[in-house]
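Only one protein chain is missing from this complex, and each of the others stays in its spot.
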Amino acid sequence: MTGLETEEILSAIVFYLLSGVVVGSSILVITLRNIFRSALFLLLAFFATAGLFITLDAEFIAAVQVLIYVGAIGVLILFAIMLTRRIQDPVAKSTTRSFILGAFVSAAFLFFLILILGKIYLPPFPETGADTEGITKGIGRMLLTYYLLPFEVVSVLLVGALIGAVVIARKEEARGGEPPEVALERERKDREITDSKPDGNGLEQNDRKH
Amino acid sequence: MIGSINILDILKPELICAIVRVTPTHYLYVAGIVFCIGLMGVMIRRNAIAILMSIELMLNAVNIVLIAGGRAYGPKTYDASSFVIFIIAVAAAEAIVGLALILAAYRHMKDINIDDMSIMKW
Amino acid sequence: MNPVLPVLIFALPVLSFGITVLIGRYFPLKGASVGILGLVVSFILSCVVFYQLQVDPTRTIDLSVTWLDFGEYTIDLGILIDRFAAVMLVVVTLVSLCVHIYSLGYMKGDRRFTTYYAYLSLFTMSMLGIVISNNLFQLFVFWELVGVSSYLLIGFWFERKPAAMAGMKAFVVCRIGDFGFLIGILSLFVATGTFSFGALFGLSQAGAISSAVLVVGALGIFFGAVGKSAQLPLYVWLPDAMEGPTPVSALIHAATMVAAGVYLVARTLPIFSTVPQIMEVVAWVGGLTALFSATIAVAQVDIKRILAYSTISQLGYMMLACGVGAGASAIFHLSTHAFFKALLFLGAGSVIHSLHTNDIREMGGLFSNMKTTATVFIIGALSLAGFPPFSGFFSKDEIMVSVLESGHVWLYWIVVFTAFLTAFYIFRLIFIAFFGEQSERSKHAEESPKVMTVPMVVLAVLSVVAGWIAIPGVGPGFAEIGGFELHHLHINWSAMGTSFLVVLMGIGVAWAIYSRRFVESRSIYNTFKPISKLLENKWYVDEIYNFFIVQPVIFFSRLLFAFDMVIVDGAVNLAGWLGVRLSKFEGEFDLAVVDGAVNGTAWTARTFGRAVRRIQTGLIQEYVIVASVAILALIIIGYYLM
Partner (left out) sequence: MIAGWINSCYESIRNWWVACGIPLVWLDIIRAILLGIVLAIIVVVAVLILTYVERKVAGHFQSRMGPMRVGWHGLLQPIADAIKLIQKEDIVPEKADYWVFTLAPFVVFVPVMMVLVVIPFGDHLIVQDLNIGILYIFAVSGIGVVAILMGGWASNNKWSLLGAMRSVSQMVSYELPLILSVLGVVILAGTMSMGGIVEAQRKMWFIVYQPLGFIIYLFAATAEVNRVPFDLPEAEQEIVAGYNTEYSGMKFAMFYLAEYANMFIVSMIGATLFLGGWQGPLLPSPVWFLIKTGAMVFILLWFRWTFPRFRVDQLMDFGWKVLLPFAFINLLVTALVVII
């Protein structure tokens, strides 16, 4: 192996290991039938991505990645799964009708993406590592000077998302304060009525149920 | 690189060197693969939460590209990192709202099967 | 000096405004505590800033940040804190603080108590904004905010029609001035591309701006100041503004807001000084306003109106000082006037609060029942009259000397005469209201609560001592406020003597007529009946405006209305009639031809739509696939083009 330093081989091993984990667990995320496990593999993919960030000298981003993706978004997803599934739910079918078409389109996507990436030239990594002292400081300065407006917009977005989520997800207790059983019952009836209602626009009832 | 190569060429030392020596392009390939996996997940999964997770995967792939590019174009620029911060923030917002919507839909339909959420047509 | 301090001074009222408006009810004293607390801190910080600048005048702050970037032009936000601004900061926060505290008693039990304090905070914030601005644009923004809060406060009791009308009048009259102001600002901006004071001063002093632009700019700025500082001819709103709560009158229409115009002219004096003609205009407008409104004040019977006209008169003094180039004297008088006039208004408020009347003829002998109020009122009056050693004496003397030394002899005599009138009318008020026989109402008068008297006492002390800093060797002197040299620090004994004599005369005449009654006032009134009538009716200015401006406008509007009714409506009706006829015919046509076409179209669309709607399955993923295919197509095209 000419011209390869031990450090290079090691960093290659680290890189291939981490990207193997990222790609492998990504595949598992979309193929596993057990949604809880695929969420766990999603977290693993995020975690390994944080590792990739560290190989790119972006420790701060890596920490933020773990903090937000694993600690916040991941937990949120797990929560949502817990609230919407039971562990023994029969998983009849995890794929859509258009499974084959979708798989084909994304495979084509990947093929052409790789073709194009083969044409892209990026300079090799500069020898000097990122100035690790200043990366946090640098990002902070960037966010509060040059990117101040986007920063503010993002904070507004977060607040909006927070309020929106609360409004969407909260139980509809405002409806006259009826107890939940009654509300559920009424809702069920409502739905039955809507379902059985003829369309009313004169067009024949067609493929509503596939 | 994927083009027409004699299978024996793989044994050539230059090529091995090119594969082993990690360059930004390597990261781009990984990101591209992860992105397409995410895209596929969006297209083929029935479970709404799985779709949301696939979207997160795609965003994650974009983050890898940005960080690798930022590293490649010099350590003194923090634009890429700032962008990643924004992306993470937006992803968080998206996850919050998405999951809230899924919960609301679940309460309404007792299921989160995307195939069944097709009442929004004509 | 740390720029955080002045920003904090400004930010605290902003904060207390926000808090009071949103959640003020939940705080102690129904929200008043928020404003008062914020102002106390602001005041202390202002004192710190003032002190720091007094010790070391070089620590001026002039900071800007770009707010809007239009490429060619940028609009900056910034602060400029020099001694000049520091004086104003202290005066504004102090008077505002006194008024805040005083209002606790005066506004007690009002339905919209919290709202009132929110307005006060809003006003304080905008006034401080004017003071710390370092460019005309920002100043204009706060200028308008001051106008808004003034409108809100004058019309605070908007259930009463006069109050609502007065608010509108103030707003509209000020808008006229602001229009000129805007023209002035914009002409300067178009010529120079900057709003910043520093840049504008530099350019105008260096002669880089053409004199025409300077004339328009300076005149425009002065016009704005005329509106806000109630100078001739736009003073008419100020007396009416007395419909607002009295503490508001003290704060806005005596001490701070009306002073904004003077502050503006003094601040932009470097621009004015390059166009002597405009300076001349400023001086004469100021002098005439002083005289004119003093004459009106002589014949009024409403205690607040007397004070209002007196305010206009004193503002005339300040404007006059600006006009003769003595900006520092103007600011000096502005500060002392802020103290003693606020004091007088608060005193008047105390009297009104107790007697429930504004008419001085229904008062009399109040001294025995309201000792504190009467004492501080007299102190304020002495200060206003310019009686040594009260503060008004020093500041007014500065202005007189400035006028005399600038060579305006006529103006000097006008000023002297006005000083006489000032002493006369204010002591007329005192002798009628506080001495002599007790009237029915006065017998039941009671002293106001502590929360009202304490701020008055504070202001009274300041009214006495604020002027002493002008005595050489006593205070630091106002020598270099804002970089304007007060070039005559020596004492001009003849001017001082004249003014003292005149003041004594004024007081004496008032005493003779209204206290000793050597001459019956009624007989004077009858002797000079035409003049008295004229003064009593304020020179009929409101009537003149009404006749020459308001009535023509109304007449013109009526004319247009009539035109509208007869000709426009006629045309419309005709068109309508024609339309109906035409429609009838068209209806026939419609049924036969158009409907056929429409039905045909609908049929086509429906048949087509039935075929096409199958694409819209409602399944997200199929949409995603379609979108991806489209992107994929783009990628492939891009790949083969690359």
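First chain written, first letter: the chains are A, B and C, and each begins at residue 1.
Quick note on the criterion: a contact is a pair of C-beta atoms (placed from the backbone, for glycine too) under 8 Å apart; a residue touches a chain by one contact, two chains touch by 3 or more.
All values reported here derive from a predicted model rather than from experimental measurement.
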**Message:** One chain isn't displayed here. Which of the visible ones does it touch?
**Reply:** A, C
**Asked** Looking at A:17, A:67, A:100 or A:144, which makes contact with the chain not pictured?
**Response** A:67
**Request:** With the full complex in mind, choose from A:16, A:36 or A:99 the residue touching the hidden chain.
**Result:** A:36
**Message:** Counting contacts across the full complex, list the positions on chain A that touch the omitted chain.
**Reply:** 6-7, 10, 34, 36-37, 40, 43, 47, 59-60, 63-67, 70-72, 74-75, 78-79, 82, 87-88, 132-133, 136
**Request:** Quickly run down the residues of chain C that touch the omitted chain.
**Result:** 2, 4
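Basically, only the chains that are shown with their structure count from here on.
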**Fill in**
Larger contact count among B-C and A-B belongs to A-B
**Centre-of-Cα separation between chain C and chain A, whole angstrom** = 57
**Request:** Starting from the mean Cα coordinates of chain B and chain C, work out the distance between those two points in Å.
**Result:** 60
**Distance between chain centroids, defined by C-alpha means - chain A, chain B (Å)** = 8
**Request:** Find every residue in chain B that makes contact with two or more other chains and list them.
**Result:** 39, 43-44, 114-115
**Item:** Overlap residues in chain C, where contacts from two or more other chains coincide
**Value:** 619, 621, 624-625, 628
**Fill in**
Per the touch rule, the chain A residues reaching chain C in their complex are 96-98, 101-102, 105-106, 108-109, 112-113, 115-116, 119, 203
**Item:** Of all residues in chain A, those that touch chain B in their complex
**Value:** 1-4, 8-9, 11-12, 15, 19, 22-23, 26-27, 29-30, 35, 38-39, 42, 45-46, 49, 52-53, 55-58, 60-61, 64-65, 68-69, 72-73, 76-77, 79-81, 83-84, 93-99, 101-103, 105-107, 109-110, 113-115, 117-118, 120-126, 128-131, 135, 138-139, 141-143, 146-147, 150-151, 154, 157-158, 160-162, 164-166, 168-169, 171, 187, 191, 210
**Prompt:** What part of chain C is in contact with chain A in the complex they form?
**Reply:** 610, 619, 621-622, 624-625, 628-629, 631-632, 635-636, 638-639, 642
